[in-house]
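Heads up, one of the protein chains got dropped from this complex, but the rest are sitting where they should.
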Amino acid sequence: MARLLNNPFLLVIGLALVVAVLPLFLPSTFYVRVVALVFINALAVLGLNLLMGFAGQVSLGHAGFFGIGAYAVAVGPTHLGLPTWLALICGTALAALLALIVGRPILKLRGYYLAVATLGMGVLIAMVISNEAQITGGPNGMPVPRLVLFGWRAVGPQVWYWISGITLVIGVWIAINLIESPTGRAFRAIHDSETAARVLGVNVAHYKLTAFVLSAVYASVAGSYFVLFDGFVTPDTASFLRSIEFVVMAVLGGLGSIFGSIVGAAILVLLPQFLTVFHDYEHIVLGAIIIVFLIFLPAGIVPAASSLLGRRAA
Amino acid sequence: MSILVVEDLAITFGGLIAVDGVNFLVEKNEIFAVIGPNGAGKTTLFNMVSGLYSPQRGRILLAGEDVTNLAPHELARRGLSRTFQNLQIFFRMTAIENVMVGRHLHEKRNVLSHLFTLPSVHRQNRETRGKAAELLALVGLTDVAERPAGALPYGALKRLEIARALATEPKVLLLDEPAAGCNPVETKEIDTVIKAIAAHGVTVVLVEHDMRLVMRISSRIHVLDRGRTLAEGKARDIRSNPAVIAAYLGGTGAQEAARAQS
Partner (left out) sequence: MAEFLQFAFSGVTVGAIYALVALGFTLIFNSSEVVNFAQGEFVMLGGMATVFAASAGVPLPLAALLAIVLTIAVGLLLHRLAIEPARGATPVTLIIITIGASILLRGLAAIFFDKNYHSLPPFISGEPIIVAGAALLPQSLVVLMGVALVVVLLWAFLAHTMTGKAMVAIAANRLAARLVGINTSAVVGLSFMISAAIGAFGGILAAPITLTNYDVGTMLALKGFAAAMLGGMGSPLGAVAGGLLLGLLEAFAAGYISSQYKDAVAFIVILLVLFSMPQGLFGRSKVERV
């Protein structure tokens, strides 16, 4: 079992199987909807994991890119008359461009300086979204026209389950390819020793930026899916709280573990769904989870589980 | 033309003059040692030559080209590589992966092709892995290739760093205290590795405290004391140089050196 969790390509196939077969076991469309949300969040977290878990950087403002993707598919069709699929691509390009421009100076920073700079970036994006009410509908948000492809409207939990599930499988496949490549090795080298990486010919600044831009792309696509599914967008898609949630999902599942990103997303998405009675206590539970897990299981659930299983097999 | 020229290098750290106008030439295929008491500025010198520090004065020439102030990855591209006194191993990666990172400059680095499972990327991964395996064999680490580096003993890690540095196919290899913390058996292994490297046509510049190792393998020795050059010459000349003996080797040191040569 431990080896299954660690062999990358088996993971893609396993995930594809799970996505294909899971709907047969879900009792109602409520569950289908929840799982679709897990897939969408996992996509964003996967990108963040590439940046934090593999390349060893930190971003406390990643919801900013999520929000850009979200508002692109709202503003594009509504104000610019773009077809939704084009607006999604433009949103992703915009997020990538922003990451490219902002990333260069920001990634020169390290540790908590980098954390706070990314936090500032995320909050500024959220503020702009919230303030430019003419374009974005302001704090109350705006409706998102549904995705229409060749005359077919993409509406409903089942449809979005498949769209997000397939995209997640593709996203995982790309991530795994990346990790087993010179770029992936460069990321991991930078994480372990920037100095040694430099001296071996790795252009550290270039690869940090690459990781940042890639993670922005993942987040933006996830953001677009999120609001296209929902039909409505509000500024809290880009909020500081959402950025923190993404980070917690990544850390909870296990930084540096692809499977971990999915597990972390699942936990934080499923928990409030099944704690609806305790809606008021959501913050308390979230805060407590963060504290407890980061103190006792800082490596994350999947790495802890896999070493436990590995030890038992020995 | 000397393959490495260091001209009047100097650097100060907040009032402390760490290196004060050091000059030397290193010829191709030499094993050139830099020795000196603790605090003499040897690692600082290395850090300047490998681009980690910016010298405040002076020049560095690599194969005739002025490379002063170039970034470390630029120097790597021009054939300079190094190991670290305090081990900068990629602990979370396996031994062979560590060496594979060293092949980075010789790999195709198009990110787009890395995102998709193109056959060319697979082929390149296999080549890189093969090359890395060869280097691991050179330093005697073949049976720990797939172990995480964090699980390896100290002596093995020292050799791993050398294999990794060699993966860049350098012209000049800077070894920063390769035998530090090693027992006599491990030191003998390092000794063999360094001689093999030099035999393969790589110029080696060595910082080291272990006098037996230095006297045994160096072509020429450069002595630093408090940031300045004290002496330079062949092993037997340095061994019998009174200023060096006084400042550094001392009574027991000179005896050890004499024993090493016999």
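Here the chain labels run A and B in written order, and each chain numbers its own residues starting at 1.
Here is the rule we use: a contact is a pair of C-beta atoms (placed from the backbone, for glycine too) under 8 Å apart; a residue touches a chain by one contact, two chains touch by 3 or more.
Predicted, not measured: the structure shown is a model, and the values here were computed from it.
Taking the complete complex into account, A:A115 is the one of A:L22, A:I89, A:A115 or A:I267 that touches the chain left out.
Checked against the full complex, the one of A:P27, A:G81 or A:P105 touching the unshown chain is A:P105. When the whole complex is considered, the residue among A:V18, A:I101 or A:I291 that touches the unshown chain is A:I291. Taking the complete complex into account, A:V248 is the one of A:L147, A:V248 or A:V263 that touches the chain left out.
Contact with the chain that does not appear here is found for just one residue of B:G14, B:G201 or B:P242, B:G14. Seen across the whole complex, the unshown chain contacts subunit A at 58, 60, 105-106, 109, 111-113, 115-117, 119-121, 123-124, 127, 131, 195, 240-241, 244, 247-248, 251, 280-291, 294-296, 298.
As a convention for this text, only the chains that are shown with their structure count from here on.
Listing the residues of subunit A that touch subunit B in their complex gives 173-174, 177-178, 180-186, 188-189, 191-193, 195-204, 210, 256.
For subunit B in complex with subunit A, the touching residues are 50-52, 71-73, 75-77, 81-82, 84, 88-93, 97, 100-102, 104-105, 107-109, 111, 114-117, 121, 124-125, 128, 164-165, 167-168.
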